[in-house]
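The complex appears here without one of its protein chains, the remainder shown in place.
Chain lettering (A, B and C) follows the sequence in which the chains are written, and residue indices restart at 1 in each chain.
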Amino acid sequence: MNKVVPNVGGALKGIKSGMTLMLGGFGLCGIPENAIKELVKMGVRDLTCISNNAGVDDYGLGLLLQGRQIKKMISSYVGENDEFERQMLSGELEVDLIPQGSLAERCRAGGAGIPAFFTPAGFGTEVAEGKEVRMFNNKPHILEHALTADFAIVKAWKGDTEGNLIYKATAMNFNPMMAMAGKITVAEVEELVPAGTLDPNFIHTPGIFVQRIFQGEVFEKRIEQRTVRTR
Amino acid sequence: MNKVVPNVGGALKGIKSGMTLMLGGFGLCGIPENAIKELVKMGVRDLTCISNNAGVDDYGLGLLLQGRQIKKMISSYVGENDEFERQMLSGELEVDLIPQGSLAERCRAGGAGIPAFFTPAGFGTEVAEGKEVRMFNNKPHILEHALTADFAIVKAWKGDTEGNLIYKATAMNFNPMMAMAGKITVAEVEELVPAGTLDPNFIHTPGIFVQRIFQGEVFEKRIEQRTVRTR
Amino acid sequence: MALDKIGIAKRIAQELRDGWYVNLGIGIPTLVANYVPEGLSVEFQSENGVLGMGPFPFDGEEDADLINAGKQTITVKSGAAFFDSATSFAMIRGKHVQLTVLGAMEVSENGDIANWKIPGKMVKGMGGAMDLVASAENIIVAMMHSNKAGESKLLKTCSLPLTGVACVKKIVTELAVLEIKNGSFHLLERAPGVSVEEIVAKTEGALVIPKSVPEMVL
Partner (left out) sequence: MALDKIGIAKRIAQELRDGWYVNLGIGIPTLVANYVPEGLSVEFQSENGVLGMGPFPFDGEEDADLINAGKQTITVKSGAAFFDSATSFAMIRGKHVQLTVLGAMEVSENGDIANWKIPGKMVKGMGGAMDLVASAENIIVAMMHSNKAGESKLLKTCSLPLTGVACVKKIVTELAVLEIKNGSFHLLERAPGVSVEEIVAKTEGALVIPKSVPEMVL
C-alpha cells in the first residue's frame, strides 16, 4: 500500500465537479497552495468548499472563485476578498457562514464519528435558525452536526511515507481536523521524508487519516498582513 | 503568577473529602503515582474518581481502594484488581462503567465546553439505559454528557514553568483530555524545565489547561504485564 | 477630551489581572497587548492556534507560518504553544480564557452584540466572535461611542444581526467606561474632560448615572 503520489495531479485524481472539498488553512497561512492551483487547471466546477476563509482575490481559494468553480462556500470569515463579496451579494455564490469554533468542531466530529454535539456558539443569532436548542447548566446551546467531505486537502510542514504529518506554528490551524474528516484525505507537504524520520511522540496527524501524500512543487507562502516593528 | 509548586503536598492543597477527581493513566501506564500516594497520606475520603482503570491491588488507585477512600469509580475497565471486584460486588463501592471512547470524549467535552454529544457506542446495551437515542445516518446513537472534576491530576514526561506538557509514548492516553476538564488541573512531571525549553510546535497540553505543576519525587513506573520475546 | 484608540486600549489594559489568559480581537483590542501593567503576567491567546504571543517581528524576520487571528505576522515568547483550531476553541468554549476583548458595531442595553454583518451590504463573517461571546464570562467591548453617521452604537436594541445575546459585561469607548447589568448601561467612568451630558447625548439605550462619575486615570 503506497500512499506516496509523485505529483499533485496524481494526488487529486478522482476529484469531480459537484464534489464537497475541505481545504485547510487560516487566511493564506497553511493552505494547500499547490493543490488549489491544480484544481484551477483541472477545471472542476460546482464545488462545495469547506474552508475557514476564501483566500484573497488572486491567491488561495480566490483563484477558484475567479473561475466560478465554487458553487457553495462553508466558512467562518470571508473578508479580504472583493470577488467573494460580489458573488455572494449578487446571489451567484451560496454561502454558509459558521462560527469558527463550530466549524473546527464539526470537522473534528465528522472525522471522529460524532454525528452531532451541542455548543453555546450562535444561540440567539441567525446561525441558530432551525436548529434544536437545549439548556445545559442553565445556558442555551444549539445542536450542530458533523461535516465530512469527499476529499480533504491539507497542507503540512513535513510528512512521511506512512502519511504521518507535522505542521509548523500557526500553519496547523484547521488542517488536523480536516485531515480526519475526508473520505479521501490528500496531504501536500513541504518535505516528504521516509517512515521513521519523524518522532512518533510528536506526530500531529497520524497516518491513518491520510490516504495520499505528495511533496508540493512550489511554496510561495504568501503573507496576507505583513506587520513588523522597527529595530 | 507562578504555577510551580515545590512538592506534591502543595500541588494537592484544597482536595477535600467528597470531591470528584480525574486521574490520568491507562492501566499503570502514565498514572500520577506521586499524587496518588499523597492522597493516601492525606486521608481524604468519599472520593469520586474518574479514571480509565482502578490500578492493581497494591499500586495506583488500588491504594485508595484499600483504604476505602473511594466512594464511586467512573471507569471503563477494572479487571486486574481483586479488591475492586470485591467492593463492587458487595455494594460497598459505586461503579459507573463507561465505554472507553465515550469516557475519553466525555472528558474532552468537559474541557471543551461541549455539554453533550451523540455516539453510537453502547446503543442497545445497559450503558444506554435512560439515555436519549437518536438516528443519524440510519444508525442509532445515544446522547452522552460532558464530565468535569474538581481536580484533574495528570502525569506528563516533561513540563515547563508555564504548564506546557509533553507525554511519552502510550503514557499519554487519558492525560491530555483530563488536563482540559479539571476546575483545577495538577500536573506531575518527571522533569520540570524552564519556559522556552520545549518546542512550541510539539506541546501536547498547552499550559492554559494547567494550574499547578510539580516534579514528582520518585517514579517507580511499575509494569503490569511484562511481555518479552527471546533474543 | 475624548480618548484616541491608544487611550481606549490603555484603559482596557487596566482590567487585566495576573495570570489571565486573554483573547484580543482585531483592531483596537490588539493594541491592549502593548499596555499590560508592569508586574502582571498575562498570556495572549489567538484563536488561530497560539498561546504566548509576543511583539510583531522585526522587518525581514516575518514567518508566513506564524500569524495572529488578524492574519498579521507575529512572534512568540518563550513558553509559547501552538495547537489546532479545535483545541483553540476548546480553550475558549471551555472557559479557560479569562477575558475576551473585541470590537462591535452595536451593543444593546441588555448586553447583545452585533459585529459581523450588515444585510445586503457587508458580510465578512463572524469568524471566532460567536464562539467567544457565547463562551466567555468576561467580555469587554472596545469601540467608538457613535458610528460614522454620528448615530449611537449603545442602543436599546441592536438593529443589525446579532453575534451573541446578553453577553457583553463592559464597554470602553472614547468617552466612557460602562458596565451592563439589569438591562441598562451603567456609567462607571468618563474620559478626562468629557462631560456626562455628552455621554448621555450619545447613548441611545437606558443609561444609569451615579451621583458622581470619576474621570478615568490613564
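To be clear about the criterion, contacts are C-beta pairs under 8 Å (C-beta built on N, C-alpha and C of every residue); 3 or more make two chains touch, one makes a residue touch a chain.
Predicted model, so just to flag it, every value in this text is computed and none were measured.
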Query raised in the report: Quick one: which shown chains sit in contact with the chain that's not drawn?
Result: A, B
Query raised in the report: Among B:Q66, B:Q100 or B:T197, which one is in touch with the chain left out?
Result: B:Q100
Requested in this report: Consider the whole complex, including the chain that is not shown, and state which of B:K13, B:R68 or B:K221 touches that chain.
Outcome: B:K221
Query raised in the report: For chain B, which residues touch the unseen chain?
Result: 26-30, 52, 75-80, 85, 88-89, 95, 97, 99-105, 107-108, 119-127, 157, 167-177, 204, 221-231
Report summary line: Interface residues of chain A toward the undisplayed chain are 1, 108, 110-114, 160-162, 164, 180, 195-196, 200-201, 203, 206-209
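Please note the rule applied: only the chains that are shown with their structure count from here on.
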Report task. Would you mind pulling out the distance in Å between where the CA atoms of chain A average out and where those of chain C do? Result -> 28
Query - Inter-chain centre distance, chain B versus chain C - centres from mean C-alpha coordinates, in Å - result: 36
Query raised in the report: So what's the Cα centroid distance for chain A and chain B, whole Å?
Result: 33
Requested in this report: Pull out every residue in chain B that's touching 2 or more other chains.
Outcome: 112-114, 200-201
Query - Set of chain C residues in contact with two or more other chains - result: 76, 82-83, 86, 89, 92-93, 135
